[in-house]
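First comes the structure, then the notes that go with it.
The complex is shown incomplete by one protein chain, all other protein chains being positioned as in the whole.
Chain IDs A and B follow the sequence of writing; residue 1 opens each chain.
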Amino acid sequence: MNAMPSIKLEDITVTRGKRKILEHFNLDIKNGEYFALVGETGAGKTTILNVISGLIVPEKGRVLIDDVDVTHVAAERRDVGMVFENYALFPHYTVYKNVAYSHRVRDRNVEETKKAAREVLSLVLIPNRDDALPKELSGGMQQRVALARALMTDSGILLFDDPFSALDAGLRMSLRIELKNLARDLGTTVVHCTNDVEEAMMVANRLAIIKDGYIEQLGTPDEIYFRPKSIYVASFFGAVNVFKIKITQIDVTRGYYFGIHERGEQERKEFGIAIKDGIPEFKVGDDALLCVRAEHCYINKGFRKKPNRIYGTIDEISFLGHILRFEVKDEFGKRYVAKRFVNEKTYHLQFQKGETVTLGFHHKLALLFNYPGDKEMERLEQNI
Amino acid sequence: MPKIELMDVTKTFSEGKVLASDNITLTISDGDFVFLLGPSGCGKTTLLKLIAGLEDPSSGKILVDGKDLGMVNPEDRNIGFVFQHFQIFPSMTVFENVAYGMTVRGYDDASIERIAIEALKLVKLDHRVLAYPKELSTPELQKVGLARAIATRSRTLFLDEPLGKLDPKIRRPFRHELRRLIKTLGLTAIQVTHDQEEAMAIADKIIVMRAGKILQYGSPEDLYYRPNSIFVANFFGETNFLEGFVSNVTKDSCTFHLHLGGPKFEVKLAPGHAFKNGAQVMIGYRVEDIELIELHESMQAESQELDLEDKPKMNTIKASVTDAIFIGPSKRFIVKLENGDVIQAKHSSKFLLDIQKGEDILVGFHEHPMVFEYPDDLRKELSKA
Partner (left out) sequence: MEITAKESRPDIELSKPDFKKPQPGAVLKIEKFFSKPRYRIALDATTIGFFLFLIIGPLISIIFSVIAKWSEIYTSVFADPITNDVQWQIMGTVLGRSFQIAAIATLIDLALGLPMAFILTRYEFKGKKILDTLVDLPMAVPTSALGFSLYLFWGTNMGISGMLGLDGGLISTGPILIILTHVAFTYPFIVRNLKVIFQETSKIYEDAAKSLGAPGFTVFRTITLPLAKEGMIAGTILAFTRSLGETGATIIVAGVFETAPMYVVALKDSLNFPAAAFLSMILILISLIALMFLRVFSRRVGFPVSRVFPKIERALSTKPARISRNALGLSLFIVIVLVPALYTVPYVIQWFSINPFTGTTTNTVLATLFAPDNKWAWLWVSVVNSLEIAGISTLICIAFGLPMAMILAKRKWGKLKELIDALVDIPLIAPTAALGFAMYLFWGPLGLNVFQPGFWLIIMVHVAMCFPYIVRPIVAIIQKTDPELEAAARTLGASPLTTFRTITLPKMLPGIIAGMIMSFTRSMGETGATIVVSGLIRTVPIIIVDWVETSDLAAAGFASLLLIIFSFIVLLLLRKTMERT
């Protein structure tokens, strides 16, 4: 088999009981690509992996590995290497027996198996624990054994189901980089599931945001971050500030939308947003959803009445190590979040709780989406 | 809140085989939002339960306002406790759950209804009053647990990893809401977590624990910028640790030699330090403190609004960029120093540093890193992970 096969899911439907977990699901993963599936719990990521590995047979649709239809090929013949969320290391087998399992059930030559196992174990940096049982190993080591076991399969495909969730934060970070490099060196096609979009960005060439069995957006990390297709995708990266605005003017030459946010008689804010690829087209008079990431907002002392600025007081300052998070409340009680990078030198800033400040953003960094309706808008505003 | 004193408290499980709390002496009086933080198994949940009176110490004493805690039953203490798995009573509705604390204390029906609805309004669940737990989502269940604890009108709230079961996407905004709720009600709260980001984001003070002992206590900034050990330093944020030894030790500075040979730094030391010439040390730089300087021009990853009074002195070392990864709000660089050490730098992606993979650059190390002694036994312990 090709060392780096492509994977294609065509029109897949999977139901469990009455619920449709996946419906008309399509996915195209290129040869040798490191692909990430990002979604919240229950979005369907594990199901997608199980369809690829053959542990779940879809009611409808086709599964193609390297353009070969394997939909009805049993899991034990697809030979796809999988690392499960809690590793699923066979508790009654030693490290060696776990790793060698896939070869032994195919009655491969014992000497060759030993050699391959040794290679793979040194690749994942566990050279001398052949006789240990899984329960004697730390979480990080168990994870590597699971990886080694998956690497012993032949298909050139690796599937990771949230492989780091059970580990401490520090270990998670270093293993991500190791994993990325390993996959690149081996040239395998990888599908990596996680609910942490930062993890996905670190390791993947392309990623897909999955919600309730559908792909919300698929693209490179760059695309997902700078040109999110929906507010759901945008808010995956952390706090966002949202406004309902009405488009008042379109400046085509310079490429701007102008809009205002009004609430009754008292509140009126003006905004100007640069027109970019991916933003839906609006007409004057349309309602739109303006969204700015917290990390794209800055804070200044005092007040300058210009577009793209909010005037308010600092309600809360949180220290997150390399980030300072400001919660600003405007005169109408609405809350906004701004985040800024700091290091030890810049940390000693002069902002205090209760200070009046201006929160602003650059017109090029704002995002515009179709207005989702009042009810949804209210829910978004609540969720800051 | 009453004054709680723990005196030399030790707690063991399984007939002495598991030491969950090791001779802890601690006093907590009217306080704010305090966090017990540590890796799993460090004893933080046990300590929480000891303070709340849900566990008895194996030895030592716990006094509440001077009275021995052992003499008082948990049900007589009027504490609010939010459990890790919510522990919502499955056979009761949301309302009945929230009202439970008042029901078993014998409050009158009118008061119960009024207070329960108020509590539910505070957590924004007043529209689900008659629902049963199995119909609710995980965040909603967590809110019911909160409302139930608040409805007891206790001035102290104990929380055992309340956010652990939530997806990261929901966990982040939720924790700020939690803090807001606690501050609005003016409660004293003690929360347990293993998530350092969570603790830093919303705690007033943090107690860092390990293997049943308290390692350090302070505000998030204290712990982040002035950790008292490699363990605490490593626990928060991300740190690049460089091994080496020191020479030219004066009362406030020294020269640090990177161990793999070659480069040296000028490093300032805190007054009252105990380092001697030739001592083996580990110095630490946070990933956001690493400066990346392009060889053809000097660019600094600073926020644009800030004026620095003086540019601090920098140690520079030649290096090459092994990888530059875009991660949304930030960009991460993996850099190999000329002596072979590999470090990481993380900067805001707003100023898209044009530093590419494969480029040769200068790395700037400022003069105030964290400096720790690094004797051989510590090295053995840390290499076990």
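Worth a mention:
Heads up, the rule we're going with is that a contact is a pair of C-beta atoms (placed from the backbone, for glycine too) under 8 Å apart; a residue touches a chain by one contact, two chains touch by 3 or more.
Source: prediction; values computed, not measured.
Among B:S58, B:Q87, B:T138 or B:N228, only B:Q87 touches the chain left out of the display. Of the listed residues B:G66, B:G186 or B:G272, the one in contact with the hidden chain in the full complex is B:G186. When the missing chain is restored to the complex, the residue among B:G43, B:P57 or B:G101 that touches it is B:G101.
Hidden from this view is one chain, which touches chain B at 15, 25-32, 34, 52, 54, 73-81, 83-85, 87, 89-91, 100-102, 104-108, 110-112, 114-115, 118-119, 122, 148-153, 183-188, 204-205, 207, 214, 217. Touching residues on chain A toward the chain that is not drawn are 50, 53-55, 74-82, 84, 86, 88, 90-93, 101-102, 104-107, 149, 152-153.
Following the convention adopted for this analysis, only the chains that are shown with their structure count from here on.
Taking the mean of the C-alpha atoms as each chain's centre, chain A and chain B sit 24 Å apart. By the touch rule above, chain A contacts chain B in their complex via residues 40-41, 138, 140, 168-171, 173, 177, 195-198, 201-202, 221-222, 224-225, 235-239, 293, 295-296, 298, 300, 316, 318-322, 325, 327, 339-347, 349, 382-384. Chain contact summary for the complex, chain B toward chain A: residues 39, 124, 167-170, 172-173, 176, 179-180, 194-197, 200-202, 220-221, 224-225, 234-238, 286-289, 301-306, 308, 312, 323, 325-330, 332, 334, 346-348, 350, 366, 368, 385.
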